[in-house]
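Removed from the display is one protein chain of the complex; every other protein chain stays in position.
This part shows chain A:
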């Protein structure tokens, strides 16, 4: 395992070393020591690497990740795994707001809680949160799945497109055009698979499903009060 200590190395050196693996992978196992909440750690990776961040990460950790499996052994700041394309990002602690924003693929697992706007504008990623999520989560979510094992804050799924949302706990309120939907066998199966991939032991039957009512997909004057 290659270890980079950010007490002595710069973030630039870390990211360049990780990017260099894209053309010729000389080392698959990486460890980042003393991250101390620095921003933009392990961003833009384009290789099947394993990266262990030993501590807290700042903004945009694992941003635009492709293929890599990144674990933060601490909390993550704003926009963790934003625009992720593939791979896995796991946060052992809590994640700040906009976790998984606009992400297009891969799996984001947050073992603690996630702040506001978790999964905002998500475009295909799967997000599994062991704890609760803040307000406006999945705002304008386009596709993918969001699983919340705890509670969801206000306006869940506001202006939702095609994301499927599963929540075990209480939903404070649903956003515009987001409704509770029937939990059919295929959804139980899908949820079980997601929980299994995330390594979280929960009973799918305890969850409720939410999705778009698809009433605001085309702008109509009759719906003006919803905007």
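Assume a contact is a pair of C-beta atoms (placed from the backbone, for glycine too) under 8 Å apart; a residue touches a chain by one contact, two chains touch by 3 or more; residues count from 1.
Following the convention adopted for this analysis, contacts and distances are computed from a predicted model.
Per its UniProt record, the hidden chain corresponds to "FMN-binding glutamate synthase family protein" from the list "FMN-binding glutamate synthase family protein", "sulfate adenylyltransferase", "Aminotransferase" or "Amino acid ABC transporter permease".
Within the full complex, the residue among A:101, A:114, A:155 or A:198 touching the omitted chain is A:101. Of the listed residues A:4, A:43 or A:57, the one in contact with the hidden chain in the full complex is A:43. Listed for chain A, the residues touching the missing chain in the whole complex are 11-12, 15-16, 19, 39-40, 43-44, 46, 58-60, 63-64, 66, 78-79, 82-83, 85, 98, 101-102, 104, 117, 120-121, 123-124, 139-140, 142-143, 159, 161-162, 217-219, 221, 224.
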